[in-house]
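A protein chain is absent from this complex, but the other protein chains hold their places.
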Amino acid sequence: MSAPAETPNRDRLPVRMRGITKQYASQKVVDAVSVEFLPGEVHVLAGENGAGKSTLVKILCGAVGHYEGEIEIGDQPTRFATPHQAAQAGLSIIHQELSLIPEMSVVDNLVLGTEVCRFGFVRTASSREEARRLLAFVGLDLDIDTLVRDLPISLCQLVEIAKALRSAGRLIVMDEPTSALNSTDAERLFDVIAKLKADGRIVVYISHRMEEIRRLADRITVLRDGHHIGTYPASELTDDGLITLMVGDKEILTPASNSENAGFGPAVLALRGVNVTRGPTTLVSNASLEVKAGEVVGLAGLQGSGCSELLHALFGSSGKATGEIEVLGRKFVPHNPKSSIKNGMALLTNDRKGSGLVLPLSVTDNTTLAALPSLSPRGWRKTANEQAAAAKMAKDFHLRAPSLDAAVGSLSGGNQQKVALAKWALTQPKLMLLDEPTRGIDVGAKREIYALIERWKSEGLAILLITSELPELLMLSDRIVVMHRGHVVRTLDRAEATGEKVIEAAMNKEVA
Amino acid sequence: MNGRLKGFLVSPVFRAFAALILVLVLGLIFNADGAFFKIGTHRDALRQISVYGCLACGLTLVILSGGIDLAVGSILGLTAVFFALVTIHWGWSPWIGIPATLLVGAAAGAVSGCLVAWGRLQPFIATLAVMVSARGLAKLISHGEKVSTALPTSDGNVKVVDVPKIFRSIDSQILGGNLSTVTLIFFVCFLVSLIALTRHRWGKYLYAIGGNEEASRLSGVPVAWSKLAAYVGCGLFAAVAGICQAAQEQQGDPEGGAGYELTAIAIVVIGGTSLLGGRGGIGLTLLGMLTIGYLEKILSVNAVPESWRLILTGGIIVVAVLAQRNRR
Partner (left out) sequence: MINFRRHRSQLLVLVAMLAVGCGSGSTETATNTPDAGKGGGDTAVKKTFTIGVSQCNRGEPYRVQMDTDIADAAKGHPELKMVFKDAANDSLKQRDQVEEFIQAKVDLLIISPKEAQPLTEPVAKAMDAGIPVIVLDRAVIGDKYTCFIGADNKLIGKALGQWLVKRLNGKGTVVELKGLMTTPPAQDRHAGFMEGIAGSDVKVVFDADMKWLEPNARTEMDSALARLPKFDAVFAHNDPGAHGAYLAAQAAGREKGVIFVGIDGLPSEGRVYVKQGIEEACFQYPTGGKEAIDTALLILAKKPFEKKIVLKSNFYTKENVDKGGEPLP
């Protein structure tokens, strides 16, 4: 398989950042950071959200101007005014957010802006060839005429990566590239990274996932509050050591011990032979499971397993669930979110910005949104009550926000997630449906959310949890239900559950 | 030393007021031989813009929810014709005529609301359809002519009847002639929207739906009903505007209110409410209304030619929106 860009034989030179400082208003988000990136290495930037990682790489790739300090390629000092200039010099970035145009086909997206042209006319045949070559490089076998909106999010992410690799030269930044990938597709990405590395290119990698860092990193640079804490060979750092460096001497909330399984209450949710359909397609068939009060049931499955769809159908937000559903011992027919909330249910979706929060509204408004009917009897709002309730939640959840009147969109990912969780906590649910509660948030916030889940358990909530991070799943779940292509294929108790068993079950039928 | 002034100039409060202040300063400079300093000029400026203000109150509800209502001008025309018809021609008492007219406006709004909430039509398309149909209905019930105090008789002549009392009451002045009644009516509309948006659960639902409809739905917000209510409210306020318009013209003009929706939308946007929904408020709409109202008055009292009025109005819209723009 060939290299992505047309110029594979560029000189392999190190890229240095010297004394980089970037100031917004009075706050230094990056403070005198110096890093050297060596050819052929995967260099992980580690740090909590807000540590300055994103700003640093944006400076590197020309997306942020007006900084102090210098960037050198080899011994040549350079300065980029636009991302385009940086790309010319062989530095490019793969974004966290998708930049694909949903209404266009895969091939059109891949060559957008850099169409192969002759005399201003697009040369379709060469564009298509180029697109196939790029997809092959990331290990995808797709019909290139498929519209991007028809692809699952995981594949979109890989197409995005393929697109970015097109202009990739000496250095490629990947900012949380696996946040929307399932494990199979993540494997494909890791293969791509290995190829890039073997080719002598620099991969700057930002991730919150410890196992990815362990697996990929050659060297790790730790940032904290805009400061450069240090750069270490990956082999010299233990997991705990890395976390300590990232978090500093801040208080770390550790999850309570999970050993005592005793004292589950009665079943809060019981499914027997439940099917989920959306239009003509069946997404889940004949699913049976039970969640007791005080119990966390993990729901595991790869892309297309129907886990998320099951949660949505139970909550009445999309799809149609048929079969026997009991909530708190009574027969329940999902109708719409409103009635599900009334019945003591809550659903944290896996898309915080798209369906979890109303970004322009304030922290208070978001926190009280779902509980508003009880906070405003007969429709008239009692703003003092709302503010008090939101303040209490903010305190309970250790929310860090400039003020409760700040727009939720201005908070960091972890704090946004806390608001989304606080919104549901305020409705005092009996059953929590959590879909990827820790997606895209920093280590500190993750730990706080683990602690929350523990607390809810002890308060007798029943929790049905989806997470694509195996260690997290194993740590939090009392029981793990594994799904594969819409079927429940295995149920594992805490004692017997291991990562291998879960993955094996999730891939069960493919293997068989 | 300049820092404080600079800080004030970029503060959101100032930015919301910037366009209005600019317009008022223009008024102080071009005061038309002192006419700008007479209270009557201000009374008239407020009177003229009040009808638009009523429309803008309703539009604020709809725009905050992420929608748009193009039908308000037509509903104004329809309700003005209806009100003139029932009070002048049919001799209904205002106690029946006014509620009936409000009902007509609310019904027209409900049609838009149902098309948007349950028919899942884009608000632009749904309200465009209602806009066209309502205008047709206005022409139908008026037979294409202005409904005035001149009643056609069977022998082809016209009989002139008195202007109903309620028309004169609405088109009167209060506070010793210093405030028009229609301005008071607008202010009531403003207060109703203000209370609905800040004190009632529904108001917050509108913000939430405009900010993120899916997240609102998943949080148990009754999205469809809230939207329907916004359009019904918008129709209701348009009917109030229609009654005011009929009273001031002493007739129901089936062409009345044509193009008013654009001015009303401009008022909402100049205030700083986002056309994407979720951001803004009725207080901003009040500022927008004053800006447009005073601008028109200043241009009119100085007898500025039409060509320059259009150019300057366009300029003020740009200044206002630039000043409002979120610098993120």
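As written, the chains take the letters A and B, and residue 1 is the first residue of each chain.
Keep this in mind: a residue touches a chain if its C-beta (ideal position, glycine included) is under 8 Å from a C-beta of that chain, and two chains touch if they have at least 3 such contacts.
As the structure is a computational prediction, the values presented were derived from the model and not from experiment.
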Residue among B:193, B:219, B:248 or B:273 that touches the chain left out of view: B:248
Hidden-chain contact residue, picked from the options B:7, B:40 or B:91: B:40
Residue in contact with the excluded chain [from B:22, B:107 or B:129]: B:129
Touch list for chain B against the chain that is not drawn: 32-33, 35, 38, 40-41, 44, 47-48, 121-122, 124-125, 128-129, 132, 144-146, 148-150, 152, 157-158, 160, 171, 173, 177, 180, 245, 248-250, 253, 255-256, 276, 296-297, 300-301, 303, 305-306
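Assume only the chains that are shown with their structure count from here on.
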List of chain B residues in touch with chain A within their complex: 198-205, 207-208, 211-212, 214-222, 278-279
Interface residues, chain A side, partner chain B - complex: 315, 317, 336-338, 340-342, 347, 349, 354-361, 365, 369-370, 372-373, 376, 379-381, 423
